[in-house]
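Here is the structure we will look at, set down as structure tokens.
Missing here: one protein chain of the complex. Every other protein chain is in place.
In order of appearance the chains are A and B, and numbering begins at 1 in each one.
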Amino acid sequence: MAADTARGARKAGRYALLIALAVVVLFPIYAVVLQALKTGPDSLDHPRSLLPVDLTLSTIRAAWDQGDLGRLLLNSMFVSIVVTIGVVITSLLAAYAFAFLQFPFKGPLFVAFLATMLVPTEVTVVINERTADSLGWINSYQGLIVPSLASTFGVFLVRQVFLQLPGELREAAALDGVGHLRFLWEVAAPLSRPTLGALGLFTFLGTWNAYLWPSQVIRGDRAHETIQIGLERLKNSDISKINLVTGGLVVAALPIFIMLVLFQRQLVRGLTAGAVKG
Amino acid sequence: MDCVAQVRLEHISKTFGDGADAVLAVDDVTLDIEHHEFMILLGPSGCGKSTLLRMVAGLEDPSAGDVFIADRRVNDIEPKQRDVAMVFQSYALYPHKTVAANIEFPLKVRGVGKAQRATEARAAAEVLGLEQQLKRKPGQLSGGQRQRVALARAIVRNPAVFLMDEPLSNLDAKLRGDTRAELVDLHRRLDSTFIYVTHDQIEAMTMGTRVAVLNNGRLQQVGTPQDVYDRPATAFVAQFIGTPPMNLLPPGMLGTDDVQVGIRPEHLRLVPGGQLHATVKQVEHLGHEILLVADANGAKVVARLDPSEFVPEVGDPVAFDADPGRLHRFSTTTGERVS
Partner (left out) sequence: MNRRLRDVPWAIAMLLPSLALVAVWTVYPLMRAIQKGHFRCDVTGKKCTDQGWSRYVDVFQSDEFQHALGVSIKLMLLTVPTGLVLGVGLAVLADKHLRGIGIFRTIFSSTIATSVAVASLVWFVLLQPQIGVLADMFSDWFPVLKNPGLLNDAGTALLAVALSSIWANLGFTFIIVTAALQSVPRDLYESAFVDGAGSMRRFTNVTIPMIAPTLLFVGVVLTTRALQTYGEIALLTGGGPNPQKPTTTIPYLIYGRNSIISTDIGTKSAAAVLLFLLSLVLALVQFRGLEKRVHYGS
């Protein structure tokens, strides 16, 4: 009996600790979302502002109009979708070559290709900005999209999966006269769907959330601005309208939260694949 | 159909790797396979039989020698243009496609129309009794059914040559027996040449019109199953074919002088005063027969006895005799048959 009580107390203690930590982790999101759901003056009235009462969509609506968020959401959506599709295609093609084709210097080429994973965006933006400038790609979708269309990590990830497919599948296909593109499209890609899903999800998130490169290649052109960059303008507006930032945050983060809830498993798979890559 | 060899291998060699690591997998093999033969490539694992088959398919390039299919040299011809179909040990079915789609796929690649594809796939499925499985995926099938799908996928192409790489090795013993009979039946119904790789001598004996025995990349003997059993060309063939294997006695026993002598267990008779003296080490009762394992001066001797005969016990001294006509003589140096 005593042991049972002790175990029960330990369990209760653990729950208390879990709840306390959950509150701490969630609090910033909770506070900001709540603030976004209140009118301006009311949000200054603590602690009443921390209770879910007097809710309204007016702040979000105001942020939407003021920040032209509909347009920015569409921009982000368009850029992220195109980059995601592009990365999946370029990764599939290059991974296929590295996994199934015979050609000279395959090994060294692959190693050199992988090595470029070590070069962070923070290093290349200096020059890429000038390249984009000379191509006339400042303030354009091309500028946002094209530099991100290839992913070394994607090639690596997909090649790993291709190498795990039974070699006899490719041989059986070769005997049946199946060409490379058809094998890639009808056999290799469908059999790699979970990995492609994880790669797609990651690419989408990465593109949606990107900050440095969009902030350099888009210079105040709302027609092409992504939502992440647009948030900054809301922040820099009048201090009396600072509340609008919270509305913008909700609009910018909501699509990603929904996606992650829907694709939690792919996310974990992608992250752990990343952890294994070292 | 003229009677040219359907598949001809001329002085084929295959080396894997290079330099000091080079391995000679196939060593100067020459073999003619006639139209509508059921040729078995038989040998222990690593003997080069699968490599030989893959060179016929075009999945490996020979290091030396020529491959001919229907009198056409195919060394530089792509696999798909060789008019061959292959059934793999793992079956190599596309896991995400239905059985019907798997069978149709080779036709689809060749640009056959949808309706015709479906008809031909259905016909192939009927040959193998797969009509009920057409809508399923390979993962939902038993091993035997998967094996039939792989066969159907090969049949649907109507190739001149069927290549099979140990297609039964993933089946359980009972299913293997049934499938052997079906393959023989299939071969009879189709106007195609079969080349079949196996390490299982029972498959070789029961299905093949001829058997080519390989060891260490070298062709040991080619002949009908009975031929290979009755007159093994080398000591290796003698011991590889037959269960339990042929007894191989060192020179000096059973009245021989300078050659090894082989005698099958069923040809040894227990005769008081026989010339081969031995001590019984083990008696195995198998029901329909009894295997007597004995030691003759350090040489292991196995004899097959009828259960109705007198059976000695472990430790008993025994003497065997054999009909001289049943003896096989092999050179002690080359292992080749003498006379």
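General observations
The working rule: contacts are C-beta pairs under 8 Å (C-beta built on N, C-alpha and C of every residue); 3 or more make two chains touch, one makes a residue touch a chain.
Just so you know, these numbers come straight off a predicted model, no measurement behind them.
When the omitted chain is restored, the residue from A:Leu57, A:Leu74, A:Ala223 or A:Ile256 that touches it is A:Ile256.
Touch with the chain that is not drawn comes from one residue among A:Ser140, A:Gln216 or A:Ser237, which is A:Gln216. Even with one chain removed from view, chain A keeps its contact list with that chain: residues 11, 14-15, 17-18, 21-22, 25-26, 28-29, 31-32, 35, 43-44, 46-47, 49-50, 89-91, 93-94, 96-98, 101-104, 106, 109, 113, 116, 118-128, 130-131, 146-147, 149-150, 152, 155, 180, 208-212, 215-216, 228-229, 231-232, 235, 239, 242-243, 245-246, 248-249, 252-253, 256-257, 260, 264, 267-268, 271-272, 275, 278.
We take it that only the chains that are shown with their structure count from here on.
Centroid to centroid, with C-alpha atoms defining each point, chain A and chain B lie 56 Å apart. On the chain A side of its complex with chain B, the touching residues are 166, 168-169, 171-172, 174-179, 182, 186-187, 190-191.
Chain contact summary for the complex, chain B toward chain A: residues 57-59, 78-81, 84-86, 88-90, 92, 94-96, 105-106, 109-110, 153, 157.
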